[in-house]
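Take this structure, written in structure tokens, and hold onto it; I'll ask about it next.
As you look at this complex, bear in mind that one protein chain is not there, while each of the others sits in place.
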Amino acid sequence: MIQENIASHLKQKSDHESILIEYRKNNVKKILLITVLAAAMILFSLFAITIGPVDMTLKDAYQVIAHKILPHWVDAPEVHIERTVWLVRVPRLLTGLLVGFSLAVAGAVMQPVLRNPMASPFTLGISSGAGFGAALAIIFGKSIGNGSYYIVANAFCFSLFTSLIILLLSKKKGATPQMMILIGIALSHLFTAGTTVMQYFAESWATAEVVFWMVGSLSKGTWGTLKYIFPVVLLCVPFLIIKSWDLNSIGAGDDAAKSLGINVERTRIVLMVVASLITSTTICFTGTIGFIGLVAPHITRLMTGGDNRFVVPISGLVGALLLSVSDIAAMNIISPVVIPIGVMTSFMGVPLFIYLIVKMRRGLH
Amino acid sequence: MKNRVKNDIAFLLIGAMIFVLAGCGEAHHTKEQSSERKEGIQVTDCVGREVTLEKEAEKIVDLTMIDGVRTLVQLGAQDRVVGISNQGSRIFNTEGMVKKNYVIVSQAAPELKDLAVVGDSKEPNVEMIISLKPDVILVDSMAKNVAEHIQKQTNTPVVCVGSFGSFHYDMFRMLGKIVGKEERAEELVTFTKNKMKLVTDITAGIGADERKRLFYWTHPFAGNAPKTNGNYEAFQLAGGKNVASEGEVIPEGVYEITKEQILAWDPAFIFLHSPFKEDLEGWLTADSVKEDEVIQGTEAVVKGNVYPIKGELSGWDMATEAAEVFYVAKILYPERFQHLDVEKEGNEILKKFYGIEGLYTDMSKQIKLYEWQ
Partner (left out) sequence: MKIQVRDLEFGYTKEKILKGIELSILPGEHVSIIGPNGAGKSTLIKCMDGLLKPQKGDIKIDGRCIRGMRREQIAKKIGYVPQSSASLFMLKVFDMVLLGRRPHTTWKSSEKDKKQVLNALRLLNIEHLAMKNFNEISGGQQQKVIVARAIAQETEMLLLDEATSNLDIRHQLEVMDIVRRLVDELGISAVMIVHDLNIAARYSDKIIMMHQGEIAAAGTPEEVLTEENISSVYGVEICIEAIKDKPYVVPLKAKYA
């Protein structure tokens, strides 16, 4: 009898352990994936700064970086090489990585928060708000900012304004995702209509500028713009990653999440505000690069399953890679012509996405 | 022009797609074949459609943004225009930016400001057009796919007008034929050719290696990526080499490039769309380009060779482009064109086309163009 007890106890213990080992293995796999993606990102970055229309050797390109990191140890490279690498390639690459990371994280957060797999950073009309603001600046020369932030300031304010309207309205009436999405879609149509009306009064060049702005481009990625993007990303992204566990609960239903101790309405609003903030901050510099935010989280879920503690950060890495690879492709495929980055991300993202769907045969969740 | 620029972009996107998907066949052109010869005036329009008019057009409706009307003004046939497009009407009716940009045509034919407004090529106001009983309707070449449709709806011949590049002599001849001003059309063509010869005779002597390389920065808006256009012929005629036409694939219109590309091209001159530099914030000026951190090392910036130009910003106007051939030539080769008086030539060309004295001088003053020194 006693022996039997001990035997069953031991069996239970080993069962326990085997499950824990399997669980850990599963998580280690995901951490490994993070490592692989991060390594891929670094390798790709090292590759990306070596290519471009200005002729230089690999050594030249790396010398610039080494010189910037260790100015006393490494000689300064030729000035035009330094300018090319340090003022053009590096900031553009960093912008791509940061924007891709941010939009993907925002998408990964918004999908569960709005309980809608089609949600993206732009679901709530953020992009149409930004587009409207940009059009206002371009066509009528009216902007909150000036100089090189002439369009940026307007785009930022209007996109944030859109999300604020939604949040205020839904706060009053209880923040259900359906309501947020519907208001978002309605506002987005309103802003699009506004932009169209403005184009009617615009000159050809201004219309063209608006279209170019909407298509999006990483060309505005300079150290100057990174100064704005980086702190916001640095504050918001870790916050979203920390909050990502709550997304699992919210994904199980509002009532379930509440019974698990989550103030669902507040969490939803806070997460939306933060995700909107990163979206606005990034797209006001780059124009609308929407697709990343929709597709990167899905690609990630297909690879890792739905645990948002992993989906959120891995989406970020996938988004960063996808956008920066697309940008390099966009700049080099038919150089000197730069293919619009939005087009390129679709070319890169959609085949990967479809391949994964077909291979996984599991649907999107 | 709105449609055209939009179409540029559409073309660019589609072009990119085709390239990436590696290899589609050439687009097939389907020409309208009319085997039977009819009475009346037969013309081939700018997209190759053959159109027959019963008689010389007395009443013309123009759905293009401004190309149709401008050419008719230059032919001295503005009195035939009975309907004008939304955008066209605004050019004649608005003060401020739009008007300044189109200052020439609105000065030359101010009476057009009260014409009936008939929509545009994409969305024509068909009932209004029918009520005007036009003999011919002008439609933007970029909207050629709707030409037949409009023709059927209105039961009126439709002619497509406009294309890339200004020196589109056949367009002048075609419209001349339609309004019975063939002589005037031919006169303008010969005049322009002779004027251009004054420059090309000199630039012909410049070897391929000596030709000044220049970068044409279109729509230099602070918030957007640098863009360029390989099709503004004035640069080639003035003996320059537009770096935008050096690549393997040259899109037919405006395309985005990177700033690093400007560094790589290292042009000796930069020409910058600059129609109203004092009016619009966010628009880069020659001075702000000279201060751009990234392109500091380029020859153009080092030597301070950054100049404003009107270009095709307000549409492809043969008259202003011809004038700009002189302007560009003098900037690129001051020694060779030492004795050239750009202002005099410019005024003469614009007078020939628009019939007004001192337009070039006027334009410089009003929109601050060409006053770079």
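We just call them A and B in the order they show up, numbering each chain from 1.
The definition used in the following text is that a contact is a pair of C-beta atoms (placed from the backbone, for glycine too) under 8 Å apart; a residue touches a chain by one contact, two chains touch by 3 or more.
What you see is a predicted model, and the numbers here were worked out from it, not measured in a lab.
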Quiz prompt | Which displayed chains the unshown chain touches | solution = A
Quiz item: Touching the left-out chain: which of A:45, A:249, A:288 or A:315?
Solution: A:249
Self-check item: Selected from A:178, A:196 or A:259 as touching the chain missing from the view
Solution: A:259
Self-check item: Residues of subunit A (touch criterion as defined above) contacting the omitted chain
Solution: 12, 15-16, 19-20, 22-23, 26, 112, 115, 117, 242-243, 245-246, 248-249, 251-253, 255-256, 258-263, 301, 305-308, 311, 362, 365
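Note that in this section only the chains that are shown with their structure count from here on.
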Quiz item: Using mean CA coordinates as chain centres, what's the subunit A-subunit B distance in Å?
Solution: 40
Quiz prompt | subunit B residues within the subunit A interface of the complex | solution = 1-2, 4-6, 8-9, 12-13, 15-17, 19-20, 65, 86-87, 90, 97-98, 101, 219, 221-227, 244, 247-249, 251, 254-261, 263-265, 273, 279-282, 293-294, 296-297, 313-315
Self-check item: subunit B partner contacts - residues on subunit A that touch it in the complex
Solution: 52-55, 79-80, 83-84, 87-89, 92, 134, 137-138, 141, 143, 146-148, 150-152, 199-205, 207-209, 211-213, 215, 217, 219-220, 222, 331, 333-340, 343, 347
